[in-house]
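As you look at this complex, bear in mind that one protein chain is not there, while each of the others sits in place.
Coming up: chain A.
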Amino acid sequence: MAPPQLVQGYKELQKVFISGNLQQTGVLLTKLKIGLTEAGLFVPYGNPDPQDLVLARDVLEVGAFWSIRTKDIPSFDRYFSQLQTFYNDYSSILPPSPREYPLRGLNLIRLLTQNRIADFHTTLESLPLPADSLTANPYIAHPINLEQWLMEGSYSKVWNAREEAPTEEYKFFVDSLMGTIRNEIAGCEEAAYDSLPLKDAATLLFFKSQNELLTFAQQRGWQVDLTAGKITFAKKTEEKVEIPKERLISANLQYARELEQIV
C-alpha cells in the first residue's frame, strides 16, 4: 500500500493542477516523483497493488499535461515513455484511464510537428485499437487527419483545423505546427512559381501583416520587389549533367571480371 503522505501529496497535486497553478504543480510533481521512487512505483516492477499503480499513473499523466502547458516538450517525452508501461503492459489489470487517448493523441501530434513521420506511423500502428475505428476516436482522428492533409498538401485544411482541437493542450502544438507548414509551403512556392504578388503570398502563407511576410521572405532569401509588389523566386539554373565516366568504367571492368569467372 502506498504511504499516506504520498496519497496526501497526490490529492494536493490534483487540486493545484485543476486550479491551474503551474509553478506549484511543478514543485509538487518533483516531490511526488521522489515519493513514488521510494515506494517502488515510479518504474513499477513485480506485482504492485493495482490501486497504487493507478495513483502512479495519474501522477505521471498530470506531469505530461503539465509539461505541455509549460511548453517543455522533452519533459513530455519522458513522462509519456514512462506512461507507456502503464498503458501497454499493465492494461489487463488496470482500469482504462480517461486521459490515455488524449495523451496518445498529443504524442502523435508531437511526432508530427517534429516531422518524424516514420515514428508517427509506427506509433499509430501500435495503438491498441482496430484500424478502421481509429477515426471514431476524436483524440486520435485529429492527428490522423492532420497528417493526411499535410501529406497530400491541403495546407489550408490544416490551418482551419487548428481551432478544432479536441482538448486545450492540442493548441500548444499549433504554433510549431504552423512553422512546419509555412516552411513546407515556402518550399512548394519556390518550386512552383516564377513570381508571386505580395498580397497573395501573404494569404498563401497565412500571414496577417506584410511585415511578417517580409521578415519571412528575408529568412528564405527571396527577392522582394516592393514597388511592383512582387516576390521573385530565384530560378534554379539547370545544372549540366556530367557523364559519370569513372563509375561506368569501373562497372564495366567489374562485369568483365564476373564474366571471366563464369566462362
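To be clear about the criterion, contacts are C-beta pairs under 8 Å (C-beta built on N, C-alpha and C of every residue); 3 or more make two chains touch, one makes a residue touch a chain; residues count from 1.
The working rule: contacts and distances are computed from a predicted model.
Considering only "ATP synthase subunit a", "DNA repair protein rad9", "Actin-related protein 2/3 complex subunit 5" or "Diphenol oxidase-A2", the record for the omitted chain gives "Diphenol oxidase-A2", by its UniProt protein name. Taking the complete complex into account, A:K157 is the one of A:R78, A:K157 or A:R220 that touches the chain left out.
Touching the omitted chain from chain A are residues 117-118, 121-122, 124-128, 130-132, 134, 148, 151-157, 184-185, 187-194, 196-197, 200, 204, 241, 243-244, 248, 251, 255, 258, 262.
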